[in-house]
Every structure is written in C-alpha cells, then in structure tokens.
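Excluded from the complex is one protein chain; the other protein chains are retained at their positions.
All chains are identified by letter, namely A and B, in their written order; residue positions are counted from 1 within each chain.
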Amino acid sequence: MSAGVVAGQAARGVAGIARFALVVAATFLGLLAITFFIGRVVPIDPVLAVVGDRATAAVYEAARERMGLDRPLLVQFFSYVGDVLTGNLGQSISTGRAVVDDLGRFFPATLEMATVGILIGVALGVPMGVTAATRQGSWADQVIRVLGLLGYSVPAFWLGLVGLAVFYAGLGWVAGPGRIDIFYEGLVEPVTGVYLIDSLMAGEWEVFRNAASHLLLPASILGFFSLAYIARMTRSFMLDQLSQEYVTTARVKGVPERRVIWRHAFYPIRIQLITVIGLSYASLLEGSVMIETVFSWPGIGRYLTVALLNADMNAVLGATLVIGSVFILINKASDVLYRILDPRARR
Amino acid sequence: MSAVRDWLLDDSPASRLQASLGRSWRSFSALMRNPLAVAGALIILALIVMAVFAPWIAPYSAIGQDLANRLAPPSALHWMGTDELGRDIFSRVVFGSRITLMIVTMVAVISAPIGLLVGAISGYFGGWTDRVLMGLTDIFLSMPKLILALAFVAALGPGIENAIIAIAITAWPVYARIARAETITFRDSEFIAAVQLQGASSARVILRHVLPLCASSTIIRVTLDMAGIILTAAGLGFLGLGAQPPLPEWGAMISSGRNFILDQWWVATMPGFAIIAVSLGFCFLGDGLRDVLDPKQRDGR
Partner (left out) sequence: MTAPLLSIKNLTVTFPTPKGPVEVVRGISFSLGRERLGIVGESGSGKSMTGRSILKLIRPPGRVTADEMVFDGIDLASLRERRMRALRGARISMVMQDPKFSLNPVMTVGEQIGEALKTHRPMPRRQLRARVLEMLEAVRINEPERVADLYPHEVSGGMGQRVMIAMMLIPEPDLLIADEPTSALDVSVQAQVLDIIDELVRRNGMGLILISHDLGLVARYCDRILVMNGGEIVEECAARDLDKARHPYTRGLLAAMPRMDEDRDELPVLDRSAWAAT
C-alpha cells in the first residue's frame, strides 16, 4: 500500500473520530437539555423548597436570585452543564449525600447484574438464533420464536416476582432479595464494588458463592430479555445470510455444513451482532430499574425509584444522567465498532 | 358471494375503488391465513369487548371491598381469587382492560401524528430542516425510554394522564424516522411533482399525499410498539407512578400483590397473565401485519 493511501486512510479515520465525538457530544447535550427541562418543569418550586411556603415575597425573591433562577434560561442551562461537567449534581434530600457520591456507590451493583445478564443472553441467544435459522420451521425454531415474542410481552417486574416465588421460596435454589446475606456483609473490603470480583480477589469463596447465589436469579431474568432479543435478531440476520449466494458458493466447494454456517454465514454478521449486543446491554442497564426494585438490589435503578417516590429531584436527574450517558455511550460505541471491524465499511 | 370475490380479485380493476378494495381484501385474507396474526387479532378483539362490556362481564365490582373474604384463593366464586381487600381479582382485571386500552390508544393518538408530521416535514423539505429535526429525533432515539418516562413522570407528578404524556414523549421518534424514510422514497416521484404543479401548497401535499402513504408502515410499527407501551405503563403503575389506587390498573395490582407473592401467589400473578396475553396479542398481530403489508421490513426491529 502506498504512503498516500495510508495517509488518506488516517485522515479519514481522524475525520471519522471527530464526527463521532461531535455526535456523542450533541447527544449528551440533548440529554442534559432534557434533564434540565425536566428539572425546570417540576411543579415543586425549588425556591419554595428552600425558603418554605410562608416566606415573604422579598425573602422569596432574594432566594430566587441567590439560586440563579432569575437569570435567562439559556444562562441557567450553561451553568447547569458546567455543574454536571465538574461533577456537581447537587445533594440528595433522601440520603443527605452528594448525588455523585451516591451514584458511584450504587453503580457497580447495577453493572455487575447487567454484565452477568448480557453474558447469559449472548451465550444462549446467539446459538439459539443460529439454530432457529438453520432449522427454519422446525419445532426448535417455533420454540425460539415464541421465547422471542415473550421477551417483548412479559413484564420484567412480574417475572422477577414469579421467579422469587418459584426459585427462592418454592424450590430454594437461589438466595432471596438483596445482594448478599447480612451475615457476609462487610467481610470483604470493597475494591471494585463488584462483589463477585472483590470476593475472588480476597479469596473468600463463601462470600463469592453467596453473592453469586443472590445474583443468579435477577441476572438470569435480565439474561432472558436480552436472549429473546439477541436470538430474534441473530435468527433474522442468519436467515438473510443463508440465502446469500456466497453461502451456496461455499457449499459448491464442498465445505462442511458446520463451517458453512459459522465461517461463511455467521462470520459476516458478527459485527452486526456486536451492535445488537451493545443495544441489548444498554437496555439491560435501563431494565435493571424494575428488576432492582423487585430484588431490593442496591443499584442505580433502585436508587432512582426510591428517589422518585421521595420526589428527590437531584437524585432522579443524576441517576437519569448516568444511565442515559452509559446508554448513549454503548449505543454509539457499538456503532463505531461496526465501522472499524467491517472490511466493507473500513476502506 | 363468489361473484363479489372475483370482482375483488380481478387482476385488472376497473375503478380506483375496486383496486383499493381488492388490495385490502387480499391483505385481509393473507392476514387470516396467518394463525398467529388471527390469534393476535382475537386477543385484541377480546380486550376491546372486555373493556366495552366490563360491567356486564365482571361478576363483582372492581373496587367493592369484602374484608371478610380477603386473599381467597381462586375458586368457582372468584376465578382469580381475591386481593388483600377482598376485591375480586377477575373483576378488577376486566375493568383494568379499560385503563390499558385507554393508555395504548392515547399514546398512539398523541405520538403517531407528532412523529408522522416531524418525519414528513423533515423528509419533504430536506436540507437544514431535515438536519435539525432528525438531529433532534436521533437524540431522543438514543435516550433510554423507560428512564426518560420515569423522569418525566417524576417531574409532572404521578397519575395516569402524566404517564400517558411521558410515554408519548418517548414514543414519537421512531415514527418520525419511518415517515422520513418513506417520504424520501417518493418525494421526487412524478405524482408529487404533478400535485405541486397544480399549485398545491406544501402543507396540502404533505397532509393529503405524503402522510397517507406513510400510514401502512406506521400502523405496523404502532402495533408492534403497543406491547412496549403496555409494559412501560404497567411498569409505571408498578412503581406507583402511573394509575393510582384504587384504580384496577394491572401494573399497580401486581405491585399491591407483591407483599403476598410467597403465600398468596395469585394476587400478583393473575394481572401479569393479562398483561402478557394482551402484549402477545399485539406482537402477533404486528408480526402478521408486517409479513402481509411490508415483507421487506421483516424482523427489522
């Protein structure tokens, strides 16, 4: 390859990264605008919340001025963006701590659950989708299709409750709500905040087993939803692939069917699948709100719902920002990954 | 009868009416050959019948309490048992169908026109209008819907109307995307040019000629989205942010049954089955509609 071509590719790469950064920045700004807007349309007057509803008009005005609420909306918005960028999300009225600190404390729990969930979803969903596509119309295909539709129609919180009733109360296969039994609490020094990793690093097998037992059910339920989506998308990608002429070419060459399926049909879609898995992961972070509520799982989702019920707007908006940001980032990152990995899009 | 059928299936229709009736008939009969779509249509029909005739179908009142008979298991008297206030769960599920039907209808009625209009304007005018509107749409599209709806409800205050508004706000961008894509495909076609040459205003072109053509793909999408809307609404209800007690909203019913899930499982599970059935119904029908009306869009969720 000549130097000119390489330079051209590099230039395009830089331009691509710049464009990507711009899109992500715009989307973040959009998210901030929405949270800002939500913060301003709250029927609860933030000034009243500070001065109390028996304050005189003069006191009220003074407080309003002090809080910067008399300035034009655009100025207020920019100062809000500045606050967020410097990590100032305000105080939570329910925990009394800075929202940023709360979020840092609660996030690892959500991350742990969603990650195990997506691993389950990928490990089962991809092979199921491939099987369904290669045996289109078979009973396996029908079962997978119904599972996929159930993933769109079963309420997560309901499945969580039923799961608790059956596997915890009924069969006793898993531990109940919460992240860990009280007995084990505090035994392991939190390093990452992810119990599975922390307990392994400390070599505490008992703690690890207990944490895993608590995690299994909620993560499996999240896994079910991502499995349904991943299997469905894999199936449809694979069906499209299997009808491609180059798959026939491979068969003409006498390539064994297993290799036809995985090397020729599946390999080209792995990149599309990364996007799907990314989307699914992002939606699991979102879906954890419901599951965490059902399982009393001390993650961001539960933090958000508790804040919602207490009308703790700083906490609500903070949690919304964090989940929204991660969601956007995963979304956009899988998009970029697609461009990098596909030889057709790479040139 | 067969004469009517032949007239409908005529390969060279003599009038516009015959052509469009024939097309509808063909779509309809194709849909009726798809067992899942028929099942979906029947479920939704049942939902509508249940909602309309709730007082006649439900054996008891939805809110009448009978504390002497609380938490009774399913029996011949109470098909789905009773809840913690002795209310008949089956009757509450029946009346709850009204709330569910109202929520999905309202969300569709609010969000689909907004999305259609934004998308059609964006696609029709192109240029900067397009860039700005689609930029906005993309930002909304890459937001987590449920979280956004939660935050909106938190701001607006709990309640069924606010839940509907919040869900509608998060639902429209998809329709805008679809309408824009459709509009672009026929924006430069001859029949649009012909209408423009007749001196029709942009508003007229969009409302009379562009929007009707986006209808079928939007209908498919709305049907497919219904399940998601029902789940979100139920989720808001479950968190106590949607319909407020004593309204028999299914999500709120599951929430109140939560405390009894280990011993009186029916309180929480029964409304769940109703949610699953209705959501599945919309999924089935949406899938079937897509296969019939728009085969190339298959599985493109």
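Everything that follows uses one rule, which is that contacts are C-beta pairs under 8 Å (C-beta built on N, C-alpha and C of every residue); 3 or more make two chains touch, one makes a residue touch a chain.
These figures come from a predicted structure and were not determined experimentally.
Undergrad: With touch defined as in the header, list the contact partners of the absent chain among those displayed.
TA: A
Undergrad: For the chain not shown, which residue from A:202, A:255 or A:333 touches it across the whole complex?
TA: A:255
Undergrad: So that we can see where the missing chain sits, which residues of subunit A does it touch?
TA: 244-246, 248-257, 264, 267-268, 342-344, 347
The rule is short, and it goes like this: only the chains that are shown with their structure count from here on.
Undergrad: Based only on mean CA positions, could you tell me how far subunit A sits from subunit B in angstrom?
TA: Measuring from centre to centre gives 25 Å for this pair.
Undergrad: Under the touch definition given earlier, write down the residues of subunit B that touch subunit A in their complex.
TA: Counting only subunit B, the residues touching subunit A are 135-136, 138-140, 142-148, 150-157, 227-228, 231, 234-235, 238-241, 251, 254, 257-258, 261-262, 265, 268-269, 272, 275-276, 279-280, 282-284, 287, 298-301.
Undergrad: Okay, in this complex, where on subunit A does subunit B touch?
TA: Those in contact with subunit B are residues 26-27, 30-31, 34-35, 38-39, 41-43, 149-150, 152-158, 161-162, 164-165, 169, 232-233, 235-236, 282-283, 285-287, 289-290, 293-294, 304-305, 307-309, 311, 313, 316-317, 319-320, 323-324, 327-328, 331-332.
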